[in-house]
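Here the complex is missing a single protein chain, while all its other protein chains stay put.
Which chain is which? They are A, B, C, D and E, in the order written, and residues in each are numbered from 1.
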């Protein structure tokens, strides 16, 4: 099977990191292909940028010319997933939801550790819309920016471990979700330092969910909420 | 004061209808100006189109050259409001939320009557994110398309009245919100036929909310969720 | 239009302060008239006193002889609003709800800062019944009594600012609602000291909501929850 | 022990019926005494009347000269309970809550069958504030008025049985709460006709809860929400 | 009447302590009998042990040869209650729920103070399933084991008082539930040290609820969720 992973930002090095992480966890026989939007922001840390991403990823996925069996939207707490579900028949997996639904199997409560304080409400809203928020103990921010994850990984790891430990000690968390697609490369170091607490990277989890849906031959229900949009006049889309 | 109303679709006749409705309810001294996105779909009846609209409206509002004191996003159940809030300092009012918060003052439970079944989940999710869903009795669809509201208004009115009456009889609704920006022109006829049940048009309600926020000199809180996005590299935005 | 504001306590100086605040924010052409109950307590800081107020305000409003277009109940977290809605046709606006519905437009989460610890549950219950509690981060008490707001305003301002800052730092609040009708006179000083966080006075917000409902020609739905009470034998009411 | 039952309306025959029902279920050694408010409405079917009752019952209970060990507020869905809790040290039991907390022990879901449609929201709000609504399947109205329960008991029984059966068949109810203090006399007939479904009268349930609290030597917590009101100037209270 | 109390663990001294506590609060004419499961763990501090208890108590109760009018399941946060309800006609009262439903009458919010951190999720889940969690401020653990309550009661009392005081100060609790059947003997000392905050022992509360249901002649609804299990082949049950 072929899984298409769409990064939500325009930073190709991050797309590559996401692809590496996905391939680490993909089954033999699963081909992981990636695409970077040709529209949007170099990193997503606000609703504004996330809405750009929503259009950028739909555009990028629709323009992807090879066949694929499932799509992973590799942004944490981003907009756009329902739009992709509508324009495609194959399953669409958001990494925010994949991390959360995976966490539910491993502990009573989980917390998300993300980048900036600005992103907390975006993630909380996504989890609420997904109906996966009931067992979320907290969403905590490290104050490390998305691009800071790449430029200063040591400090990023430290800040993630600090907030994860606080989530365990104060919020009742038993499982930690890494709340940014760009944290994939840091997963191992966080796990080592945190010790004994399951740590979930959304990209890895999403690969599993996507493979699962394909193996189960399940596709998005097209009878109501995610029906294919009617044919109508669009201006400016597909993007140039 | 000047209120800028941004239509969510690219249909200029609908922008005009929305502007007419807004001016009917604007106070003396309030200038209502409208803008139509240069990007997006002729009508919004899916998440896909709504995500296009999210970018289209942010683009259109940022390009608007005159000063304004508040913005109304004139789409029911659409994405994008949080993005506008981030890039602006002036208040942003979504008509979905304006209709709902107004309904809360008039009855114990309210229902929304919208166009297509496809839109129900979009509206429900918006109300859930807004925290205005607790007293929502139901969101009902008429199966009349957005453009059908204009092309066959008699039938549209009948279908709205039918679903509104069902909401009152079966769901416990005491107030009806018209669940589409394009229903503004039908409000009077629906009210007459329905008789005795308060009917709220979101555009009219949003004008009041916007004026209120300006008079109260209140602006969007910039300390966390709706802080101005950081300066960073964007590709393809502003739209050409 | 004429808006009738009913104070919930019997302290005339507080009625006057509320009237001043309301007139500051009323539109040209809106006449604000006030009434003080002839029954009840000099200040409301308990359910007991609030239930007295519920009867006192209904009595006072029913005895008011001039016509009016809307009523504002100027008590934070008080009982009685549904009763007023039943005996009147014109809209009734509770300042607790007006502050909360206004706050929803300005930030992701809001907090209420009120007077005594005793009042916290009253406000929480009101917000829950109103369906406006989902985005309420916290209700905090300053330990300043209602009458202490008048007698020692400097200290009152300091305690409000202290709790508001704590709500922002610890509870995730981005907007502050002043949780007592008697805080109207302190609003400006709190805003100045707090800086950058929207502060909402319920009386000011309620004037806007009341004007809005009148302009929209909307009245309380009379079909179920707030239908006019049946004619029946009453003892002791209207009050002597 | 002595339990004081306060009727919420001014109809003495209803106070007597409530007293009879209470004595049927009181333990040996429990003296049931009743009081009828000297203020309020002959029956309570609206928030307006219920707010009158809130003051009427507090007044009546405070004027009651003999000692008592607990108070039962014998109105279904009425206001006032928190006020009584504040002015007294002995436990206060609301029959709405007593019926609901008893129902939780007997089935997965319960429904309330009340008098008029107008009262549905009052009962729903009370259960929500009490935190006893999660397992409430529905609140249904018979369209029989409170006084109609006395004047035409046969028809009242039929309408109660009809709605109870509908609650079982359609709403998932397994237990029925009689949603009016005045239904006490009808309990046996409803049980017989309904057959096999537990039926709970709130007055009977409240006697048990009140006795239980006294035997457990538990009293209302006075540390916060139900602290005794501060001494302050009251006008018109106690009632003349 | 005869009330059968079933301990959830196999420790007879604890059964006796529970019996003593029950008899302290039973009415004259109520005979309290106790039974200890012949299967299970010496103390219950995990889901695993609690599931053993669920079978142990059903077995023990079904083998009890004398008639009884109600059953109390004397374990805090344990599994099994719904099973007992199915195999019996008489009412079944869980002490977790009895303490919680009693607490609701005494304060706005209550907290549970239990033994080990491990048990917190068990109690939270029980309260959620019971629909009694809305007004639960917190479930706190003392880190004293169940058997430690007996072996070192002084330290146990101190740790309970410490967590109860923290619940009042930090979580908004106004009432404390003792979150372990084995805390019955410590109730008085906790009350004395805590002073002014109602403290509820689940066994005592459950005796009251059980007596109440019997006096009200109410039994478990058998029409759906707790219907008697169909006759079918069982292996290994009743236990040898």
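Here is the rule we use: a residue touches a chain if its C-beta (ideal position, glycine included) is under 8 Å from a C-beta of that chain, and two chains touch if they have at least 3 such contacts.
Please read all numbers here as calculations on a predicted model, not as lab measurements.
Enquirer: Where the complex has a chain not shown, which of E:52, E:157 or E:209 is the residue touching it?
Expert: Of all options in E:52, E:157 or E:209, contact with the hidden chain holds for E:52.
Enquirer: For chain E, enumerate the residues touching the unshown chain of the complex.
Expert: Touch set of chain E with respect to the missing chain: 10, 37-43, 45-52, 54-56, 58, 79-80, 82-83, 85-87, 117-118, 120-122, 125, 128-129, 145, 224-227, 229-230, 232-237, 239-240.
Enquirer: Tell me which stretches of chain A touch the chain missing from the display.
Expert: Residues 25, 27, 91-93, 97, 101-102, 104-109, 130-135, 168, 172, 174-175, 196-198, 200, 204-205, 208-209, 211-213, 215-216, 218-226 of chain A touch the chain absent from view.
The working rule: only the chains that are shown with their structure count from here on.
Enquirer: Need the graph distance between chain B and chain C over the touch network, please.
Expert: Minimal hop count between chain B and chain C: 1.
Enquirer: Rounded to the nearest 5 degrees, what angle rotates chain A onto chain C on CA?
Expert: With C-alpha atoms aligned, the rotation comes to 120 degrees.
Enquirer: Copies chain D, chain E: same or different interface, half of numbers shared as the threshold?
Expert: Copies use mostly the same positions to touch.
Enquirer: Which chain has its C-alpha centroid farthest away from the centroid of chain A?
Expert: D
Enquirer: Using mean CA coordinates as chain centres, what's the chain A-chain D distance in Å?
Expert: Roughly 52 Å, centre to centre.
Enquirer: For chain A, which residues are shared contacts with two or more other chains?
Expert: Answer for chain A, listing residues that touch two or more other chains: 120-121.
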